[in-house]
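Here the complex is missing a single protein chain, while all its other protein chains stay put.
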Amino acid sequence: MLTVAALTKTYPGPDGPVHVLRGVSLRLAAGETLALTGESGSGKSTLLHLIGGLDAPDGGTITLDGAPVTGLDDRGRAALRRGKVGVVFQQFNLIPSLSVAANIAFQARIAGRHDAVWAQALADRLGLAAHLAKYPEQLSGGQQQRVAIARTLAARPRLVLADEPTGNLDEATADGVLDLMLGLIAETGAGLLLVTHSERLAARMGRRLHLRAGLLA
Amino acid sequence: MTGPVIAALWSHWRRNPLQLFTLLAGLALATALWSGVQAINAEARASYDAAAATLGEGRYGQLIARDGGVIAQDSYVALRRAGWLVSPVVEGRLQGVRLVGIDPLTAPGGIGPVTLGEGADIGAFLAGRGQVFAHPDAVAALADLDADVIVAPDAAPGTAVTDIGVAQRLLGREGQVSRLIVAPVQPLVQRPLAEVAPELDLRPARGGSDIGRLTDSFHLNLTAFGLLSFAVGIFIVHGAIGLAFEQRRPVVRTLRALGVPLGRLVWLMAAELMGLALVAGLAGVALGYVVAAALLPDVAATLRGLYGADVAGALTLRPVWLVSGIAIALGGTALAAGGALWRMTRMPLLASASPRAMSMAAGRGARLQAVGALGLLALAGALALWGSGLVAGFGLLAALLMGAALALPLVLDRVMALGQGRARGVVAGWFWADTRQQLPGLSLALAALLLAMAANVGVATMVSSFRLTFVGFLDRVLTSELYVYTADADQAALLEEWVTPRVDDVLPLYSVARGIAGLPSELYSARDAATYRENWRFLAAVPQVWDVLAAGEGVLVNEQLARRAGLALGDTVAVAADRALPVAGIYGDYGNPIGQAIVTEPLFRALYPDIAATRFGLRIAPEEVAGVRDALRDDFGLPAANIVDQAAIKAFSLSVFERTFKVTTALNVLTLAVAGFAMLMSLLTLATMRLPQLAPVWALGLTRRALGRYELLRAVLLAVLTAALALPLGLALAWVLLAVVNVAAFGWRLPMFFFPADYARLGLFALLAAGLAALWPALRLARTPPAVLLKVFSNER
Partner (left out) sequence: MNARVFLLCLWPLAAQAQGFAGLGATADGFAVPAPGRVFDFPADHGAHPDYRIEWWYLTANLTGPDGTPYGLQWTLFRSALAPEAGEGWAAPQLWMGHAAVTTPEAHYVAERLARGGIGQAGVTAVPFSAWIDDWALNGIDLDTLRMTAGGAAFAYDMVLSATGPLVFHGDAGYSEKSAEGQASYYYSQPYYQVEGVLTLPEGDVRVSGQGWLDREWSSQPLAEGQSGWDWFSLSFDDGAKLMGFVLRGEGAGYSSATWIAPDGVTTAFADGALVATPLQSAPVAGRDVPVLWRVELPARGVDVTVKAINPGAWMEVSVPYWEGPVTVTGSHGGRGYLEMTGYE
């Protein structure tokens, strides 16, 4: 489903260019879960952003379901983010002025795939049913994280990208959230690419890759 | 996709109504400022025109009874039937109001409240009970009148105008006419006046309208004030829009990350802003109208204007204000939003929004800004040195203002850096550094404050200088308590003999029209009198100018003559065929379209022995003016119309001007209030954004009260610095208005006076405005629950 080949990315830095990715290749099948580990600055978040169409690589190719992601213009990448990929951000990136219910439904709505039953089911399963009328600032960090997960899954993406989705949670909560997420992803048949530096989380994925200094180890 | 995006964008305002309010209020206030100034400008013009029309009765020749009494209406009819195009005027006092009766069918253009134009209901004016068009200040006195009183703000103060028939009835002067206005163009064939009405004297029109020329200059300056208010308004709009974008930057990122295309987002936000601008613009026009109405004396007529009854001269909601007000709101928004939207398209999807990154990005922009500021200021300098003409004058104004506004944040930044370098102690260091970091967020509000203050200083200087000049001008033109006109040399001789023992001084006014330095001019005489020595102000003069003049060794010329003929002190001018004298003094002669020169009286009489003085100025102790006046009329038999009471004219002229000065002052306060509001908006917005920055400082031991105090101090400090920069800018502004724009437009320069007390008061106002603006955010900060501050740590990252 997802093929990444010889991906490179360089950022300008104060002491000259920083080569964040130096030729990364990987594959991910539908329904497969993959952990991407590595130290801070190893380029794992960058890789995730490139696959998610949030940024454009300098070299290499990304294809998703046979269609190239690289080479898309801004509009094409926006369509990709709406349509096929769902990103669970480390900072949640909820819309603070929308209620929990509206946040959950938001991405599905702009993708044109809103399904009220499915959204309600996600809310129930993620334990958010009692908070639907609240606003994000009234929720705890774990609850906000679950809203972010629900928002992503509500749009039924082909590929879920998650960047330290439980990084703000204590271990017990993190495990619970991950369990729910894995279960729901399995139901939708999507692929999952999870960026984490937690060995424990990585161990629960189907496969794991370790990124070091812009290269897969 | 559009629907949910609109909902998400709109939900921001729903959840943050205060932000929405500040945006709308900022836009509305800027629009209100603009449309209020427009409205007041228009009204001020109208009131000056009315004054000029009343004062400028000298525009038309007049027929007056030789014996000073009334004219029989039959004489009027006889004159008309002899081919004289004259129009009757009856004038009298009614409950202290000057009631003027005119005949609109024969009055020359521009006199009276109704003319034969379209839409005027002349039938109602001529028939029935009668209509009295009264200045607002005269309405109350006329309450019990047996006629319909209509408020007419463009009537001259203290004056009411009505049909001559109505006036005769109200004044009990049936069949009587006070004077006859002579139309400027008369028929080819008419019988001689002496044959038709030998009892009447023709007093020809006086050339040019002194007051008219002076008010033209004032109009121009009011226009400049309108432009200044526009500049202030644009900055405020810019600030409001910029903040609106800043507040929603994270949401925009999120929306894009979730797959909303940038283009769609830009269009939606642009449309949203235009919608808001439209709403705010409408509210602003209404507000401006209310402000104008409140500032203008008469609200009743205003309401009538609102409800559509088209009362002549009432403040009407003219479509042009509405359109221009909306255009200002939309245009200003488009201008401001254009930049913000452009930055949004350039904003990387993933860049972190940390304040340091912001200030680093700002650093790059700062260099560009510095170049722009320097360029504009250099342009202003170049225009001041080498520019000429009105366009260059206004260009200079614009370049100066924009350059200063651009330079302000940079200057403040340097000052903060200096403070930071000198600071001892951690808290002081933090204070300076933190203030400096906040400058980008506050710079627009501060620029608005700078412009508002500069405009205030400039306009206050301009207006007050204008007023001093005007009063001085009146004092000089009307030095004597009474002016008398005689019919001929014989009567003049009799009068001089008769009046001399009865007054302190008689100043005969000789004059002859002749070309001077190749320009059409008038040569006047001046007696060597204390009156002149005390009252005259010269633009330039040799030492002991009056002695030089009295010795017949010099000539005084007016500024117009000096400028047009390129005369300087010491240059020689021919005052008669065989006599040339050096220029000993140059005096301001505001409003006189032609050149004027003055020599001492003995010299004049020697040069022009055939010219007799028929006009005299009489110096009289103030308490004796009325007695002399009555004696001149009753005992000597001089027609009342040949006696001009200077105090009355002066009081009347000043009351007219006073009104505009008051309005300008009120506008100044309003401008400052608006700028203060812009500052409030900025501080409020920054306050929420700054919590993450302040929380660590709080955690490290500064109390919330102390933090609040520092916020207040910071605002006042920035306001003080801004005020310090605004003062020279405002003075430069006033200088441009008086010495560049006015000269370009009228050929004479208004002297500039300084008013330190006014500036100090303005500065205090500005500090007050800034302090008040900072008070609320500071109080909010001081009362922020610790939990909210703590949340910064738990929640933010």
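Labels for the chains are A and B, by order of writing; each one numbers its residues from 1.
Operating definition for what follows: a residue touches a chain if its C-beta (ideal position, glycine included) is under 8 Å from a C-beta of that chain, and two chains touch if they have at least 3 such contacts.
Computed from a prediction, not measured in an experiment: that's the story for all the values here.
Participant: Using the touch definition from the header, name the shown chains in contact with the chain that isn't displayed.
Facilitator: Listed by label, the shown chains it touches are B.
Participant: Considering the whole complex, which of B:Pro187, B:Gly570 or B:Pro728 touches the chain not shown?
Facilitator: B:Pro187
Participant: Which one touches the absent chain: B:Gly83, B:Gly275, B:Gly338 or B:Gly627?
Facilitator: In the full complex, the listed residue that touches the missing chain is B:Gly83.
Participant: Just one of B:Glu174, B:Asp490 or B:Asp635 touches the chain that is missing; which is it?
Facilitator: Of all options in B:Glu174, B:Asp490 or B:Asp635, contact with the hidden chain holds for B:Glu174.
Participant: Spell out, residue by residue, where the missing chain touches subunit B.
Facilitator: 73-74, 76-77, 80-83, 85, 103, 105-106, 116, 118-119, 121-123, 126-127, 163-166, 168, 174, 185-190
The criterion applied here is as follows: only the chains that are shown with their structure count from here on.
Participant: I'd like the Å distance between the centres of subunit A and subunit B, where a centre is the mean of that chain's Cα atoms.
Facilitator: Roughly 63 Å separates the two chain centres.
Participant: Provide the residue numbers of subunit B that touch subunit A in the complex, in ascending order.
Facilitator: Residues in contact with subunit A: 1, 3-5, 7-8, 11-12, 14-16, 251, 253-263, 349-350, 794-795, 797.
Participant: Help me check something: in the complex, which residues belonging to subunit A touch subunit B?
Facilitator: Within the complex, subunit A touches subunit B at residues 49, 54-55, 74-75, 78-83, 87, 89, 91, 93-98, 102, 105-107, 109-112, 135, 141.
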